[in-house]
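Just one protein chain is left out here, and the rest sit where they should.
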Amino acid sequence: MTTTPTRTRPSASRTRGGIGESVGRPDGVPKVKGEFEYSSDLHVEGMLWGATLRSPHPHANIRSIYTSDAEAMAGVFAVLTHEDVPGRKVYGMEIPDQPVLAWEKVRYQGEAVALVAADHPETARLALGKIRVDYEVLEPVTDAETAMSEDAPKLHLSGNELRRVDVRHGDPEAAAEVVVEGEYEVGMQDQAFLGPESGLAIPDGEGGVDLYISTQWLHVDQDQVAESLDLPPEMVRLTLSGVGGAFGGREDLSMQIHACMLALHTSRPVKMVYGREESFHGHVHRHPAKMRYEHGATRDGKLTYVKANLIFDGGAYASSSNAVCLNAATFACGPYDVPNARIESHMLYTNNPPCGAMRGFGAVQVCFAHEAQMDKLAEKLGMDPVDLRLKNAIEPGMKFPFGQEVPYPAPVREILGRVREIPMPDEQEAMGRDLRELPGGVSNTTHGEGVRRGVGYAVGFKNIGFSAGFDDYSTARISLSIEDGEPVVRVYTAAAEVGQGLVMVQAQIARTELGVENVVVEAADTRTGSAGSTSASRQSYVTGAAVKEACEKVRERIFELVRDEFGESDELAIEDGNIISDGREIAPLMEILDDGEISEIVEFHHRATHPLDENGQGDAHFQFAFAAHRAVVEVDVELGLVRVVEIATTQDVGKVINPKALEGQIEGGIAQGLGLALMEEIRIQDGEIQNASFTDYLIPTILDMPPVKMEILELADPEAPYGLKGVGEPPTIASTPAIVAALRNATAMELGRIPVRPEHIIGIPKKPPDELPQPESSRYSGIGRLEDRRET
Amino acid sequence: MPGYDRAELTAELKVVASPGAERTPREQVEAVRRVAGDSGLAHEAGPETTVLAGGRGEVLDAVRRVVETALDAGAHVVEVKVEAERDAERFGS
Amino acid sequence: MQFLQPHSWREALEARAAHPGARPIFGGTDVMVDLNFGRKRPETVIDLTRVPEIREWNREDGLLRIGAGVTYTRAITELGNLLPGLAMASRTVGSPQIRNRGTIGGNLGSASPAGDALPPLYASHAVIEVASTRGTRRIPVGQFIIGPKRNVLEPDELIIAFIMPEAEGPQQYAKIGTRNAMVIAVCSFGLALHPESRSVGACIGSAGPTPIQPRDAENFIEDVIEEHDLWESRAEIPASALDRFGVLASEAAMPIDDVRGSADYRRHAVGVLARRTLTWAWNEHRGVAG
Partner (left out) sequence: MKLRLMVNGESRETEVREGESLLYVLRERLGLFGSKNACEQGECGSCSVYLDGELVCACLVLAGQAEGSEVVTVEGLSEGERLHPVQEAFLEAGAVQCGFCTPGLIVAAHDLLSRNSEPTEAEVREALAGNLCRCTGYEKILTAVQMAAETTP
């Protein structure tokens, strides 16, 4: 019984595979056959292998680098340092502050110091061991508070405070009848995409280079690579290679400049592939945060004010920290009507690994805090937590604390009400169950003892697309032609498909608009104009709109041809490759086009957004997406082990483009939210990552993920193509606080820090380890330590 | 250098330290770095290079102060490259 | 790096004698991780997957003699009834892929305190048989592992088998992990009831430099069972005795703080696991569900 894709909604045209259908992935067959080429699979004759020497010290000066031994090794073709950077020696998403290769100073463990190209990865690795770097090790600045203090060492010329965003709204000193305070902390989560950073750089023999790469934004890579190679952008051509997931972790550069430098230096193709340990050091992570909140309300539960002090650890370099700092400030209060607010959002440099974009981008951190506060307030008021949220839910026409009017649709009330209506999973007798349905699973830690059930709710929201004045436009070229007797539409964009299904959405839009079934979405490369970043849940909206408008232009030109030839005046349409005029078939496309090609390019710019003023006021965002979650958990309160029984969610998506792909985004986002709630954290001690491997950085397995019940709302956004909203990030925002709320419900513990560890659930106080375990004697988890690599 | 909140103006200043001056090349670079740092816009961009990133007005003021400091410290040559962000004019200015 | 692939046990011993300290490899679940991560790259590796003798297990004068090459999957499918404790522990190891290759001999070779197969061997007083061209010797498991990742194997010796009694009473194994699959033990506890010898075997895993047998806890509960003549009556063990057993077990633990868990938590959890596994095993002995 194979289920055929049910057509949930009559698509605009009878052409199959349009908007609203669960169309399959065009790259699906090669992916299930293991023939899809990812950037780590690239192979070309005569290619060399690149490798990166990384600093073992979180903070040190470099006195000198000796490369002669490595250069002398057989099979080594190049050993490069900062002196070999042809152009600008620094790069960065917003501020050029990160060295391509360190020269004077290293600011985080894992920072790139030198490069090697060799004929075998093993040779390259051994060559790294032969490069001697004379470090003067310095005391690292290991947390954001220390970095803020006056006497902390200045990690960058202009000090350690990278950015501060204040939001002042109404009178934050307004009196309140009931006040709740709280301190909240979010650990450093990793994107943990499965495909390692990788790519292949091929010199074109005329000083230029072609780079095949996994990334989220070809053009921002191209600009930074061209700048550091001192080449005009046209001589640095990037093509998207198969991407093994991204979640924000591929927006910054990893090996792009490095591979191109090695390729140009050796005049040989160079492939670079990070292993998992190097990947943990080689990309940015989600910003850890320390947050202090104070909520004031009336006795009957109406919010009076919200005060929040947010401190983010941006790590050694800026990446996209500025934008995360702003996002957090604008979403600090949650989707509630808050008459008075004072928010301070601080972004600090430290010697910890650099942090940047990860799915949720600043909204995840503050949502954990404001939803915990709402539960604390509800408890103090003796109110049901959902009723308290409903009473304060923000609505279109109101003003966000940062001054922007809430645009329609903003269904906070509807999604909260509905998630509560979704039927609860039936209660199971704890004793005598199959081990796999108990906390601890087959590790046999309980047969039902200590198991308590908890239920928790949370609602979150975020901006879709880029904000505060940044114009993240997208470019699309559509070409319609006849190929061996068949009308074919080719879609050209530079938009990165990282697994989210954009290739399907682009094809569905083209089929819906042009009534042609045979649509080919071409490989993304920098020959087409920028499509902006595949992040901020924005591609279906912005690139979708560019594709839609370009198709409309092509369609209009066809109709002009039809009118010239047939003089038709009334409404024309194209269905199944034929021109239709109110039901009557006039002519097949082939006749109109014969062997010509119609091609149009569109650069779509969404509504302009504006920077915030010094009081944090401004129309900073152009679309908002909302999602509510309910989590049911079972906790073994004696051991602190957790089983998530079920997650129910309601989300407003404006218009369902591809039902199955939407469900995949929601279920995948919830899995990452669950991971942050229960197990995911990069543990750092004195600036050093303790768990740079999948052995100790745990992401949810299939045995950790509960069934998901979801209800989708389709309230069309008038400004968006087909009324759609971005869907990628909302599932990761409120799923985490919903799970923690359920844990609090089951255990009555404070749980102010995520990920929640068993120690927190059973109330073992968090105290620093009495003595640091010595490397050999008693440290059992040897894996994931950079120093061990230097023993060989 | 596109990104999220891109700086409207980026200025790259490279001090070509002159060996004969009172102050050593090292001191010339340090002097430049200190005054650049005080502008709140500066990052190191190479052994002798500093980059200033920010709004048009503040960057140009800082460039002037940095060049003056370099000359006072004995350097004869300061290479300056100023780059306006392609879409700068759309910055609601 | 030299790769040797003996096809008989004799050949394997000769290879090991010729290259003292050469690293044996069977499932590769530990050796290969070090190799892939470029850490310990041994001079010589001896692949034991083609040596038939260590893949067998049989009965030998009333005891089970299990080859070092028996994988976790086979421990589950073939030894599930004979050694339920070891089978339970094997089921918590890694994943199907890991269990199909990883061996109990490998666990003994790595001697990691977090090795899942180890507590059941301690709880049933297993003996490890090692051999070299000079001869064979047998070492009780408690004396075989002497420190984190260190055992008493001589540079020219290989582990051939481990010998332990078939389960004569209920056995249990429980392990704490911060995820419901594929986790290295934060701490674990193995327990075996031996009604015929009127003794209780227990072992703490991953909460000390080596697996630890909590002698005081064992002796205490054996005395309680004797005093109330519970082996025969199969009556309930008083709750206070079960709790005391847990306290004594946690006092025997010597945990550290590391990335997987804090020392205080490990101490607490060992106590809870000890009490619960004893409760389940005793209920099974009494023929009561739960």
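Think of it as A, B and C in the order they're written, each chain with its own count starting at 1.
Everything below uses one rule, namely that a residue touches a chain if its C-beta (ideal position, glycine included) is under 8 Å from a C-beta of that chain, and two chains touch if they have at least 3 such contacts.
Owing to the predicted nature of the structure, the values given are computational and were not obtained by experimental measurement.
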{"item": "Neighbouring shown chains of the undisplayed chain, as defined at the top", "value": "A, C"}
{"item": "Among A:Leu155, A:Val284, A:Leu348 or A:Ile699, residue touching the chain not depicted", "value": "A:Ile699"}
{"item": "Touching the absent chain when the full complex is considered, from A:Gly20, A:Gly499, A:Gly532 or A:Gly616", "value": "A:Gly499"}
{"item": "Chain A residues touching the omitted chain (full complex)", "value": "1-3, 22, 24-25, 27-29, 31-38, 40-41, 43, 120, 122, 191-196, 242-247, 273, 275-276, 434, 436-437, 442, 498-501, 660-661, 663-664, 666-672, 693-695, 699, 701-703, 705, 707-708, 783"}
{"item": "On chain C, residues whose C-beta touches the chain left out of the figure", "value": "1-3, 5, 25, 27-29, 31-33, 35-37, 41, 45, 47, 49, 94-98, 100-101, 180-182"}
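Definition applied: only the chains that are shown with their structure count from here on.
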{"item": "Reference chain B; chain at largest CA-centroid distance", "value": "C"}
{"item": "Length of the line joining the C-alpha centres of chain B and chain C, rounded to whole Å", "value": "64"}
{"item": "Whole-Å separation of chain centres (CA-atom averages), chain A against chain C", "value": "42"}
{"item": "Chain A-chain B separation of Cα centroids, rounded to whole Å", "value": "33"}
{"item": "Complex interface listing, chain A residues touching chain B", "value": "82, 88-97, 99, 103-105, 154, 156-159, 219-220, 223-224, 227, 320, 322-323, 326, 466, 468-471, 608, 610-611"}
{"item": "Chain C - residues contacting chain A, complex", "value": "33, 36-41, 88, 91-92, 112-114, 148-149, 172-184, 186, 206, 209, 256-265, 268-269, 272-273, 276, 280, 289-290"}
{"item": "In the complex with chain C, residue positions of chain A that touch it", "value": "125, 275, 277, 431-432, 436, 439-449, 638-641, 643, 678-679, 683, 690-691, 695-696, 698, 700-704, 757-759, 762, 764, 766-767, 769-770, 773, 777-783, 788-789, 791-792"}
